[in-house]
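Starting off with a structure, shown below.
All protein chains but one are shown in place.
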Amino acid sequence: MMPTVLSPRVGKLALAAFLALSVGACASKNGADDGSLAGGAGSASTPGSVQDFVVNVGDRVFFETDQTGLTAQGQATLDKQAQWLNRYPRYSFVIEGNADERGTREYNFALGARRAETVRNYLAARGVAGNRMRTISYGKERPVAVCNDISCWSQNRRAVTNIGGTPGS
Amino acid sequence: MNHFKMPAFLQQYSVSSALGAMLFVALSTAAHAELNINLSGGNFQPMPIAITDCVNEGQATPVASVITNNLSRSGLFQPLPKEQFPERISNFDVPPQFDAWKARGAQALVTCRVSNDGGRLKAEFRLFDVFANQQLVGQQYSTDPASWRRVAHLISDAVYSRITGEKGFFDSRVVFIDESGPAKHRRKRLAIMDQDGANFKALSGSDMLVVTPRFSPNSQEITYMGFPLSGGDPKVYLLDVSRGSREVVGNFPNMSFSPRFSPDGRRIIMSLEQNGNANLYAMDLQSRSMTRLTTTAAIDTSPSYSPDGSQIVFESDRGGTQQLYLMPAGGGSAQRISFGEGRYSTPVWSPKGDYIAFTRQKGGSFGIGIMKPDGSGERILTEGFHNEGPTWAPNGRYLMFFRDPGGQGGPKLFMVDITGRVQVQVPTPNYASDPAWGPLLSETR
Partner (left out) sequence: MLKRIDWKEPGFPLSIALHLVAVLWGLFAFSSPPPFDAANEAIPVEVVSDVSEMTRGSKKAEKVLPNTPEQVDKVADLRKENDPGQEKTDTASIKPPTKQEETVKDDPAAAEPPQAAQPPIPTPPARQEAAKEPPKEASQPPIPTPPSKPVKAASAVAAAQDEPDDKREAEIIREQQKKDQAKKAEEARKLADQKKAEEAQKLADQKAAEQKKADEARKEEARKLAEQKKQLADKIAAAEAKAEHEAKLKAEKLAEQRKKEAEAKAKAVAAAKKAAEDKKRQEAAEKAPAFDPNAIRNKLMASHERPTSSGSTGAQVSRTPSLGTRTATGAKLSPSDREALVGMIGDQIRRCWNLTVTSAPSVKPVVHIELAANGELVAAPRLTNSSGEPNFRAVAESGMRAIRQCSPYRIPAKYAQYFDDWKNINVRLDPSDLL
């Protein structure tokens, strides 16, 4: 996320407004991306690109409620991730752990960290070098789906392998 | 406004008091012809009270309305509507017409007077017991005119204290997270305000996503978990409120979170994450030395010291699910104290030491509750989706917490008393979460 600027200081207001606008544009673009995850512009993805990883491999795995163990589907996804990452070793990346909103804030930070750690350990076991990986937890602070429904919650309980460099969802 | 309800626990009959009542009746019956009535429980209607406009009160300093709002929000008082006042207090030094106020049902009466005392604001008040026809307390304050709200809070505290026998809590501030923007990209910044929502002020800029702030005992420092938006691990920070200086607490490779001050303000206790586990550490702010307090392959977090600093209550999933544990402040074996249904988290020790507040999750519902430090006497004060993160009022009789309805909505702050009868929303300009109630300002210097 870029900082949204709110400063009372005179003289910076103009810049602030400009930055705010740019951030707004950024945000809306990201929102669009979130919605088009599954579909993806497969044609646009060059093998070995970030987009290739996100669309064709799958950058995230999902977890059961309050669980940190991998599902069968999650393991399959991570197998593909490991394969891809081993093929393109130039990427170092961050594994972002997330939790859904049905938990308390502090616990969820720890829970997200555990999920990220689970993914990290799995990839390491599949031959991905440990020094390429970093983990971070966003707890429940970065939901990708927002509603009071299991359909949303299940999307938010996730670990994302972010090879794009910018903190993401 | 307040809504009153009767939680289930109120139906229970306390054994000890039952024995006392039986003893009382038995003793007196034997004695002689006196009737003995054991009055167990009255009604929970708040006490009718009249708060008259201060003599000389100007629009710029509506002291009486602040007092009225405070007392009303406490749930223990029902301020009489102004239209029902039988008289207008024009002379602060003349006794009120007790009978007239009695006739309107007011059990207590507050009168006040504000005046300019050489550029200072002088405020005086009297509290009367209308049915006893007597003044219960009267005080006078002097302050900078800009601080008239504090005077109103101090008067509120004096009234509250005299009637309830408890310390007041109105002259205090709350640090919390001011939230804005859409749910997916919520902006969260540190903010501070008076207990009643007035004097809102943002304390952090936009370079960081801030959560879980907590006051130091003297309220001059705030510790919190911050996410640099430029990337990097979330860390525990320490903010000096008066100087505006900010620093990272400790230098650890991984995430640190869930900080809280020790009662003497010398230490910050927090969770450090390592290999997917979270353990508790205490850092001495003077020497910067770190003491590891737990060593489990589990999530230990949300630590809170007992008021005397001798013990720590925290949550851990070492037994499989989140539960509350007690251990000595120096670490050592921990004892589980929560045994009800569901998962227990965010324990916070009351400043009086008599209760531990917590969040309880059960079947998708999030309740705010209290229990005694030995785990007994649990009561859930409010329940629903999604209540979280209680913090104690300085007098230990109220809790503030946030409630997030989920979806596209956002969290708001609420206040509930420890009987669960009184629940009011705390006004904030935007969405708000993670409140931390500071000490009484009058006790911090």
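The letters A and B name the chains in turn, as written, and every chain counts its residues from 1.
As a convention for this text, a residue touches a chain if its C-beta (ideal position, glycine included) is under 8 Å from a C-beta of that chain, and two chains touch if they have at least 3 such contacts.
Nothing here was measured: the structure is a model prediction, and the numbers come from that model.
Colleague: Can you work out which residue in B:84, B:116 or B:139 touches the chain that's missing from view?
Modeller: Of the candidates B:84, B:116 or B:139, B:139 is in touch with the missing chain.
Colleague: If I consider the whole complex, including the chain that's not displayed, which of B:51, B:76, B:293 or B:348 touches that chain?
Modeller: B:76
Colleague: Would you indicate which residue among B:52, B:206 or B:256 is in contact with the undisplayed chain?
Modeller: Candidates B:52, B:206 or B:256; residue touching the omitted chain: B:206.
Colleague: Write the list of subunit B residues that the hidden chain touches.
Modeller: Touching the chain left out of view, subunit B contributes residues 10, 12-14, 16-17, 20-21, 24, 28, 33-48, 76-77, 86-87, 91, 93-100, 107, 122, 124-126, 128-129, 131-144, 146-147, 150-151, 154, 162-166, 173, 192, 199, 201, 203-207, 220, 229-230, 239, 241-246, 397, 417-419, 441-442, 444-445.
What we mean here is this: only the chains that are shown with their structure count from here on.
Colleague: Centroid from C-alpha atoms only, then distance subunit A to subunit B, rounded to Å. What do you get?
Modeller: 37
Colleague: Using the touch definition from the top, list the residues of subunit A that touch subunit B in their complex.
Modeller: Touching subunit B: residues 1-7, 27, 30-31, 34, 66, 68, 101-107, 109-111, 113-114, 116-118, 136-138, 141-144, 146-148, 166-167, 169 of subunit A.
Colleague: Can you list the residues on subunit B that touch subunit A in the complex?
Modeller: My answer: residues 181-188, 202, 205-207, 209, 211-212, 225, 227, 229-231, 233-234, 254-255, 257-258, 271, 273, 275-278, 299, 301-302, 315, 317, 321-322, 345-346, 359, 361, 364, 385-386, 388-389, 404-408, 434.
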